[in-house]
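One structure follows; several queries about it will come next.
Note that this complex is displayed minus one protein chain, with the remaining chains in position.
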Amino acid sequence: MKKTEQNALATALLPASAIGRWAIFIIRELGRIAIFFVKGFLLIFSLPLQMSKIIEQIYFIGTKSILVICLTGAFTGMVLGLQGYYTLVKFGSEGLLGAAVALSLIRELGPVLSAIMVIGRAGSAMAAEIGIMRISEQIDALETMDINPLRFLISPRIAAALISFPLLTAIFDVIGIFGGYMTGSVLLGIDPAIYFYRAQTSVLMKDIAGGFYKSLAFAVVVVTICCFQGYYTHMRAEGFGAKGVSFSTTSAVVISSVLVLIVDYVMTSFLI
Amino acid sequence: MKKTSIEAAVGIFMIIGIICVGYLSIRLGKMEWTGDKYYPVYARFQSVSGLIAGAHVELAGVHVGKVYSIKLDPKRLVAVVELKIQKGLKLSDDVIAAVKTSGLIGDKYIELVPGNSETLLKPGGLITETESAVDLESLISKYVFGGTK
Partner (left out) sequence: MELPLIQLSDIYKAFGDNKVLTGADLSILEGQVTTIIGKSGVGKSVLLKHIIGLMEPDSGKILFRGRLLSEMRKSEKTAFKKKFSYVFQGTALFDSITVFENIALPLKEKTPLKKAEINNLVRKKMDQLDLQGVDEKYPSQLSGGMKKRVALARALVTDPEIVLFDEPTTGLDPVRKNAVHKMISDYQKQFGFTGVVVSHEIPDIFYISQRVAMLEGGRIVFEGSPEKIQQTWDPMVQNFIHGLERGHKQISGIESHFQGERRIKEEMARLQRYHTPFSIIIFKVENLEEINEKLGPTAGLTIITNLANELQTITRFTDTCYRFGLDKILLLLPNIDREQTQGLCEKLAGRILGKDIFGLTPHSGLCLFISASFKEGQKGGSYEQMLLQTQSMQNMFYEFKVC
């Protein structure tokens, strides 16, 4: 009698315990990711500094992303110019276009879109590369040589991302503001002086600093998630080998993109 | 050979990026946080409706500073506005700060009207004489319907 009651209770609690398990899993995973990042970050400063590796990674994450950042920045600015103009013209305040474009780029679109572009370009590649190194035992090989794989593989990437992201964001912002100028002034005939005057007067250092902090936060999120997914490819339950790498790459891109947007919201609510 | 070209490419990337950061922070952000060119003063207003951080501060129609932040004083329930005024501009302690509107529905800004006092307002000091934002709607309704009281 008592036993059946207990069983019934257990069945009733099944969904609850499933949620609990899931929550514990998520919390543990978060903890692991945080530890992974902190270790990797601290190891950047361990001597001797791995300058050539960091430069190599900046080349990969930053330099090679310039083209895609310029393109997306230009078109984002241009479309903002178009949309903003037709919205503002209804209120007779098209003169504010410069402010609208500059603020939305510097505060939001610059950091977010450049982070997403870098995820697609470099983040996925990072996850795949590290994942392959994991499954072909290259990471184990590093360990047997007493080379710390975190220091050797992850730290240069974290350093490079922390350097590259703000710079890419700045490039995105500047190109975007000029993109807005292209549609707003050249195409739709707002006085360029007013456009830039408005952009200048409306943007505060606070906005620029906010965008800068965001880009740093996104750098941390993207590089940590992508490296983490690759690094622990072998622990995935869904698939091993090449399939595991493909899962890792996919989840690296998806998770880091979503997290970028979530972190963006949280940071915006703090910065405003 | 290959290595130097990577380094050069990274160098170019860094230069472009730093130029962009410089453009953003110097041209657009005006690097206020260096704190060299401005000093803060505070002003209390009954209402700053429509005023935003970053709005101009003018004296005799000349740009002399910016609204840095707007907060609510929780005790007195009035708005406290932090103004950044250019260094070198000395304000007397009876200066009047008024919230004005450029044009009919344009941006709000703060107009400073100089006073006659001998004592100067210290950095971080409080402007006591203020005029709040004109509530255009109530003004219009007053004009249209006539003062009911």
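Things to note:
The first chain written gets the first letter, and so on, giving A and B; residue counts start at 1 in each chain.
In the analysis below, a contact is a pair of C-beta atoms (placed from the backbone, for glycine too) under 8 Å apart; a residue touches a chain by one contact, two chains touch by 3 or more.
Model, not experiment: these values are computed from the prediction.
Although it is not drawn here, the omitted chain touches the following shown chains in the complete assembly: A.
The hidden chain makes contact, of the residues A:Q6, A:S46, A:S136 or A:T250, with A:S136.
Summarising the interface, chain A meets the missing chain with residues 129, 132-133, 136-138, 140-141, 143-147, 152.
Quick note on the criterion: only the chains that are shown with their structure count from here on.
Taken in their complex, chain A has these residues touching chain B: 52, 55-56, 58-59, 62-63, 66, 102, 106, 163-164, 166-168, 170-171, 173-174, 199-209, 212. Partner chain A is touched in their complex by these residues of chain B: 3, 6-7, 9-10, 12-14, 16-18, 20-21, 23-25, 27-33, 53-54, 56, 66.
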